[in-house]
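Quick one: the structure is below, questions incoming.
With one protein chain held back, the other chains of the complex are shown just where they sit.
Order of writing sets the chain letters: A, B, C, D and E. Residues in each chain are counted from 1.
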Amino acid sequence: MITAALYVTLGCITLAVLLNLYRLFCGPTAPDRILALDTMLINTIAFIIVFGVLEESSVYFEAALLLAMVGFVGTVAYTKFLLRGDIVE
Amino acid sequence: MLLVLLAFLPFFGAACLLAQRNGERNWQTGIALTSTLTALALLLMLAPTVLDGAVSVFRVAWVPSLGLDFSLRLDGLALLFAGLILGIGALIIVYARFYMPADEPIGYFLALLLLFQGAMLGIALSGNVLLLLIFWELTSLSSFLLIGYSNHKAEGRQGARMALAITGGGGVALIGGLLLLGQIAGSYELADILASGDAIRASELYPVALVLILLGCFTKSAQFPFHFWLPHAMAAPTPVSAYLHSATMVKAGVFLLARLWPALSGTELWFYLVTTTGLITAVIGAVIALFRYDLKAILAYSTISHLGLLTMLFGFGTPAAVMVGVFHLLNHAIFKAALFMNAGIVDHEAGTRDVRLLGGLAGLMPITATVGIIAAASMGGLPPFGGFLSKEMMLEEAAHTAWGGWFWAVPLVALLAATFSMAYSFRYIFHVYLGSRRDSCPAKPHDPSFGMWAPSALLVALTVLVGLFPTTLTARFIAPAVAAATGMSAPVFHPKLWHGLTPALVMSIVAILGGAFALWRHGWLQRIWDAIGLPEAKRLFDQGIELFVESTRKLSGFVHNGSLQRQLAWLFLVSVVLGIEAIRIGGYAPGARETIPAPPVAVVAWVLLLAGVAAVVKAQRQRYLTLIYISVIGLVVSLAFIYLSAPDLALTQISVEVMTILLLLLALNLLPKTPRRISSNARRLRDGLLGIAGGGAAGWVAWAVMTRPPNDPISSYHWERSYAAGGGTNVVNVTLVDFRAFDTFGEITVLGIAALTIFALLQPATRGPSGQRLRQWIAVMPHSPERHPMMFAVAARLLLPLAMMVGLYIFLRGHNMPGGGFIAGLVISIALLMQYMASGFEWADNRRRIDEHPVIGLGVIIAALTGLGSLAFGAPLFSSAYGYFTLPLIGKFELTTAMLFDIGVAMTVFGAVMLALAELSHIAQRAHKEGPCDDSPMDIDPARMLEGGR
Amino acid sequence: MRRLLPHPGLSLLLLIIWMLMLNAFSFGWLVLGVGLAIFVPLFTAPFWPDRPLMRWGFPLLAYIGLVIGDIVVANFHVARLILFRRNRDMRTCWLVLPLELHSAEAITVLAATISLTPGTVSTDISNDGRYLLVHALDTDDAQAEVEKMKARYERRLLEIFR
Amino acid sequence: MSAVSTALDVLIAALLVLGGAFALIGSWGLNRLPSLMSRLHGPTKATTLGVGSCLIASMTYFPVHGLPWTAHELLIALFLFITAPISANMIAKTYIHGLHTGQSELAQVEDIKPPSPPNGSEWATFGISEKSSDLDQD
Amino acid sequence: MSIEFLVASAIGALTAAGIYLCLRARTFPVVLGLAMLSYAINLFLFAMGRLLVDRPPLYAKDVVEHTDPLPQALVLTAIVISFGMTALAVVLSLRTFLETGTDQVDGIPDEDTKRKAADRK
């Protein structure tokens, strides 16, 4: 049952990522792309967690943790570039 | 031993002179003269035994593997030549002392002269052909300097360059020739080579070797068609010409012909090459000499002509001819040196060397005239002087030599040469000294001081004596020389003024009459000659060189156009081609490892990646977009690492990814955002194809390897030892900090250097044109005035400690779980950078009181010391140790030196990243602001505003 | 004490996080954790000047619980909107929320809460710090929406941040 | 296997599916909603809960199936809940900045612009008041 | 489709794109190209240890099957180095642009290229 659920979830996440990809490439506006990338990242985190459950291994969580942190920095950097040009001032 | 002394004396003298460069004139002359005369004395001390047929040798190994020994060899021929070099050298030095302008120091000049003398002496004495080569090239070099001595004059420089080009080029050929000769003979020792003449002549390499060697000799001895450098060498001060072109430099080629005569001569090839060249040169030289106006030019061409005659004689290949050659070599040296000095005196006193302005000087400068007339007579071959004897004998030999079927060819041409040399000698006599007085010369000529005419007078006296008592004076020297040159006992040497009515006598009479006629009708002949107007060798030479230079410029400019794209295209192309070539020759068989079926998730990830790649390439000129797309790629790659069980890689990739993005965004801010397209479609097609080729190759190779079973990799050892010997369960980390700690050491060094370089690059960016650009820089798109958004600032403050905690944790667990110093360093720097982004550089920087430079330095040092420390425990460098310790309450815990190493890693990474990004992040501000100003951490701070409001 | 523990609450949080990360309790780790929980805030203190006084304890926990609950609800709400509401029926609008909170931290928490809860995203703050700009995905009565947010969250936050 | 563990398994499965569903819905919203401001709502919530429920699922899964219990999930959740609103805020700022300055690559300029604050002040993204702007030397 | 094929083709694609971008005339795409190539090379090095799913190289007595740790260590080193290099390349290209006013790799000002293009027509 759980395995089935796991695969369903993976399927959903995969689909979600594909949807994000569409938004990422079609924009239309830059913020849309940033948002799409951010969402894609969060979905990836979900994916990693589910994958960890699937493989019954906990070594991948740090990756998810780091991804959460880093993804945030990236998003802010992208937006700050559009707002100010200079991301550190 | 004396031999070595002899060989080195001139160089020693030169050194002394250079030391005394600004010394007193006579003192310098003294030094030069002493060294030369001492050398001469040494030579005479050695002479008797040599003249009795013994050969005195000295030999020490220098480069045994090459067969190049420092071996000296003094036999009859060497003795004669060395005697000439030193004897005339001494006279030249005296002459130069008085000739050279009193106001200019002559130390440097004399030093060069001695240097050259040493080189010549070396040629004469070398017992090893490679050693001879060295001295040979040295003469080219030193003569280059001597001819270029008056280098403020264009002709001086050009003459020198031309001489070096021709003789140096010949020297290069000679290198080849002599190497081949040595290869054939099996030794570079002269003795061995001379001994194995038959073998040499038999070898199939003989023609090549011969031609190369002759190229060397002919260029040096100014044989046609290489004769033209010699007249231009006349730009040198007269003493130089007198030395180089009478007794030494130009004789070197002829000497070598004589030296190698036993090894090379006696073949058809030898006869036709050498004799013919000699004949042609003899005639051409003599003819041109007749029509020159400059005294030195006349003498120069006459030298060419006489060298031609000598060459011809050695070409005949008979011992008798060699004997005549040696004898004439001696005579020519004597009268030609005298004549050059004489011409110099005329120049010095009359202020010109132009024959057209001179005339009837006999009355004004009787001594000079006497000397000049006798010497010229000897040159032309008038009895009873030395020149007459050798010319007679030369004609005699020529008369008995047939060229192919034509028995008359050689004598006729030789006669022609003799006639013309008679003619220009008459001209030298009559147009300068005799005939009507002219007032056309600039100065009032009179006899020079004793010191200046004495040397030439001495030589003239010599030539007279040789003419009168040839046998008694010269047989003692000539016979051994000839014996040495031919390698067989010399034929009887009996030069006489009167042989009876021999063909030679007839020919000389004809020559004299012809000469007289030419003198009588000189104006007429001159007009004809001018009418013919032969091509000028120098112009051709210069044009040739220029053409050569230009073509190399075209070639080099075409190849090295400095285009990066070309460089890279070649690099990729060569890699791909060689790779394919290797597979082709090496052979390939598909692997047997079964593959892992790909789940849909993986396929989707793959699609994501390809899409990202395509997008980056497509959106290439919308740079901001490419940065967004490229992080999709980074994301997928990290995912791949996670999926394929490489958590460490995933962590690293993720954190490096964001760093790269920050870096690129920082840079992009100041770079063009959407630049014009510049590369043509053709270019893009080419690059596309190249890319596909490279990509295809790389992908295929990856596939090929992944689909074959691993070949028992060394890492199995690491796996087994990781925990037991390395004290960690994360084998990757143990590999990094222990098994291959040395790599990691290098790696962090690289990172540190990168940061330092970036710092060094950006420091001056605020000055000069770059600073101006920064100050004039205007944003392309309108910016929001808010620099430090409140919410972000607050979140960053909360995240900083959390992130640091995470970083420390990742560091501590690294040895056993995914993580480690590098990732920890990155995480912590990211956390700190968040502060920079949120609250601005100034504000954050003032709150972080660490200078990155020492952090980097200490990081590297700690890592290095950990590596070095193990020595203290008698363990090899970069050994690690670990132990489990127990403390009350705390309990059991592990400590490893590897962890210390990892601290070094973390520090370096942190320092490097912070230094680089911090430096990059505020060049714009640096360009604008002068003093540092602590900015507000957030633009909208309600609390502060409230206070402001109250 | 204050010098040693500039942010006691933060230190506690860090310690908890530390133990969570290790997820293997040993006294040694705890000691290390305490050490770090003290050291790290000391290092980061200068980056967090004039932090507001906060009341740790029940109100905070209650607030957190409330927000989590609201998030769950909000998600279902938004999910419904996304799935079943046609775009043209979507009544998106801008809300302007007058603020009584003063400290940047408090306002940030409020804004975050608003962003995480039903169909609203806090977009910007007025440059005098008195108003919050919020975007609502679907609302019939803007004023009521504003009142609800103020009553439900800001009031509580006013108690926590004094 | 015991009823409890079965129940837990059901719970876990439900959480997982829920998580997946929310992730999908969030991204679906991102695609179908008309303008950025409304698209923002999808990810900031749905996705966070999606991840959240996956996290809870795994937190319960490991102990239930006799594997070491890990709490990293909580951390991840914490990070996400701290960062998600900020990301949304920054993106929104970018968008209204685009609206304000009429940059078509930043915003669909025909969208309704936000109303100005009542008291005559301005949104931070559009303008910094004197009181604060004298703080920064720009 | 096998994982190996996906990875191999991904490497191929990245390399191709990297090469193409490296051959552009301006510094920024060249830097992107280098980034692409380093992705490719990281994957390549990693793949040289062969691929395994969920067998991280964490030592435990009972574990027998595990991925090859060495390539991972190599890749880590490679990542770090190429990060340093990329950083330097980025800064250098920026610095050069600021100094010379052109971002063309051969330092040719854009005006000149415009003129050349005009001459060609």
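In the analysis below, a contact is a pair of C-beta atoms (placed from the backbone, for glycine too) under 8 Å apart; a residue touches a chain by one contact, two chains touch by 3 or more.
Note that in this section contacts and distances are computed from a predicted model.
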Which one, "Nitrogen fixation NifU-like protein", "ABC transporter ATP-binding protein", "Monovalent cation/H+ antiporter subunit D" or "Acyl-CoA dehydrogenase", is the UniProt name for the chain you do not see? "Monovalent cation/H+ antiporter subunit D"
Wait, the hidden chain, what does it touch out of the ones we have here? B, E
In the whole complex, of B:581, B:594 or B:894, the residue touching the missing chain would be B:581
Contacts of subunit E with the absent chain, listed as residue ranges: 22, 27, 30, 34, 37-38, 40-41, 44-45, 47-50, 70-71, 74, 77-78, 81-82, 84-85, 88-89, 92-93, 95-96, 99-100, 105-107
If the missing chain were put back, which residues of subunit B would it touch? 61-66, 68, 130, 133-135, 137-138, 140-141, 144, 148, 151-152, 156-157, 160-161, 164-165, 168-169, 172-173, 175-176, 179, 183, 545, 548-549, 552-553, 555-557, 559-560, 562, 564, 566-568, 570-572, 574-575, 578-579, 581-591, 698, 701, 704-706, 708, 710-714, 717-718, 721, 738-743, 746-747, 749-750, 753-754, 756-757, 759-761, 763-764, 769, 853-854, 856-858, 860-861, 864, 867-868, 870-871, 875-880
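Definition applied: only the chains that are shown with their structure count from here on.
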Interchain contact steps from subunit A to subunit E (minimum; 1 if touching): 1
Which sets of chains still touch one another once subunit D is disregarded? one piece
Measuring between Cα centroids, what's the chain most distant from subunit D? B
Taking the mean of the CA coordinates per chain, how far is subunit B from subunit E in Å? 39
In whole angstrom, the CA-centroid distance of subunit A from subunit D equals 11
Where does subunit C touch two or more other chains at once, residue-wise? 17, 21, 111-112, 122, 125-128, 130
Where subunit D touches two or more other chains at once, the residues are 26, 28, 40, 42, 48, 68, 70, 72, 75, 78-79, 82-86, 89-90, 92-93, 97, 124-125, 127-128, 131-132
Touching residues (chain side subunit E, partner subunit A) in the complex: 54, 56, 58
Subunit D residues touching subunit C - in the complex, by the definition given at the top: 22, 25-26, 28-29, 32-35, 37-38, 40-42, 44-46, 48-49, 52, 68-72, 74-75, 78, 81-82, 84-86, 88-89, 92-93, 96, 112, 114-115, 117-119, 121-125, 127-129, 131-132
Listed in rising order, subunit D residues that touch subunit A in their complex are 9-10, 12-14, 16-17, 19-21, 23-24, 26-28, 30-31, 36, 39-40, 42-43, 47-48, 50-51, 54-55, 57-58, 61-62, 65, 67-68, 70, 72-73, 75-76, 79-80, 83-84, 86-87, 90-95, 97-98, 104-108, 125
